[in-house]
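Let me begin by handing over the structure; questions about it come next.
Excluded from the complex is one protein chain; the other protein chains are retained at their positions.
And now, subunit A:
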Amino acid sequence: MERRPARRSVVGMIEIEHLTKRYGKKTAVDDLTFAVKPGVVTGFLGPNGAGKSTTIRAIVGLDAPTAGLARVNGKHYSEFRSPLTEVGALLEAKSVHAGRSAYKHLLALARTHGIPTRRVHEVIDLVGLHEVAGKRVGGFSLGMGQRLGIAVALLGDPAVLILDEPVNGLDPDGVKWIRLLLKGLAAEGRTVFLSSHLMSELAQTAEHLIVIGQGRLLADTTVDDFVSGSGQSRVRVVSPDAARLAEHLAGPGVSIASPERGVLEVSGTEAAVVGQTAAAHGLVLHELRTDRGSLEDAFMQLTADAVEYRNTLEGAK
């Protein structure tokens, strides 16, 4: 085996290297490589079935990779002497016995690591389940189940948090709450890695993005770069001299559309350039504005091929 020096730098890092997972003939994750850093919220974005949950299950050792590896803090999950204090994971919403109360579920997990009951009450209060902690989980709403899952993740006070679709089923208050919670946790220097198929949600929570489709890495970038680099931003011009302006703007790499008379949508250039061009030729402008694409648009564009391909495949079955 390759010898490595003790790597302090990997504390808080989630490292995925050439991870491949096949279930029978179906490839869920295909040669995926990325790293998640501490101190920021990293979003894990992809359409349903893209391999997000499979990747997370590989990280916490539930599924063995077909090839490649997943490490946290430089170690494979099963090497941890006290996994709950290293990594907190919210897996699929209800990873709880329906007949057990929320309190007993947390208590049973706490006891494996000798975590005191004080801490169990602490996380119950933190996620706002105090009133229902003694009730059987089977009667919980999806939102309450998510809160319990988050309590489980926080139980060992770990430096690395991995949350699979934590926003699912939460009401608007809950969504706001978790957004603040996760940002706060990241601000403490923890690693926060959350998956979602909701681009809008990640846009407001995450700073960094890992985007996958069909189990392959599509993008590993900041949210800002993801949006601006998507080619979706364009300049909208309203001018009585639109036709003449278009002639002057035309050039390599610039595409111009005219959705209605007197309106131009120019991409491949900047508002400043358009303004200067108009001024240089004495053309009147009524409106000049840069339309930034939404994260949603960027995501749709990036994953369009992946989704289309999969739909075709499933349609052919």
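Simple rule for what comes next: a residue touches a chain if its C-beta (ideal position, glycine included) is under 8 Å from a C-beta of that chain, and two chains touch if they have at least 3 such contacts; residues count from 1.
Going forward, contacts and distances are computed from a predicted model.
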item: Listed names "histidine kinase", "Sulfate transport system substrate-binding protein", "ABC transporter permease subunit" or "Fe-S cluster assembly protein SufB", with the criterion being the UniProt name of the chain not displayed; value: "ABC transporter permease subunit"
item: Selected residue (touches chain absent from view) among A:Leu84, A:Val192, A:Ala278 or A:Leu302; value: A:Leu84
item: Touching the absent chain when the full complex is considered, from A:Val60, A:Val175, A:Val237 or A:Leu302; value: A:Val60
item: Candidates A:Ala35, A:Leu126 or A:Met300 - the one touching the absent chain; value: A:Leu126
item: Residue touching the undisplayed chain, where the options are A:Ala70, A:Val96 or A:Leu302; value: A:Val96
item: Hidden partner interface residues of subunit A, rising order; value: 57, 60-64, 77-78, 80-85, 89, 91-92, 94-101, 104-105, 107-109, 111-115, 125-126, 152, 156-157, 159, 177, 180-181, 184-185, 188
